[in-house]
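Just dropping this structure here.
A single protein chain has been omitted; all remaining protein chains appear in their positions.
Moving on to chain A:
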Amino acid sequence: MKKFILKNAMALVALAIATGSYTLMSFKPALETQEFGREIPNPSQPDQFNWVPLEGLEEGVDYDCNASDEICKEAFESHQIDPLTNAPYPNETSVSSTPGTFDM
């Protein structure tokens, strides 16, 4: 018996490691993959978003768009161009870039 243990010591160590790690793994949840190098905000935790809300902008309230506002310009431009083809929408009436209101 002693001879067998000495002869197969490394194999027994390997078996012990395998058994131990398998037991430990059965206690922990499935492998968690991590994203390194960049913090990805979790939508379930809104505090993680670093928002700088526009003044007077509230959910469900119409926002008065001024032509001088950068955000309004971007919103109007993105409404007029198909992001897939980069061409204006053919069957839609083009949205004028004049000041107006839109629902946020």
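One rule holds in what follows: a contact is a pair of C-beta atoms (placed from the backbone, for glycine too) under 8 Å apart; a residue touches a chain by one contact, two chains touch by 3 or more; residues count from 1.
Here, contacts and distances are computed from a predicted model.
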Protein that the absent chain corresponds to, by UniProt name, given "NADH-quinone oxidoreductase subunit K", "Cytochrome c1", "Methylamine utilisation protein MauE domain-containing protein" or "ABC-2 type transport system ATP-binding protein": "Methylamine utilisation protein MauE domain-containing protein"
Positions on chain A where the hidden chain makes contact: 10-11, 13-14, 17-18, 21-22, 24-25, 30-38
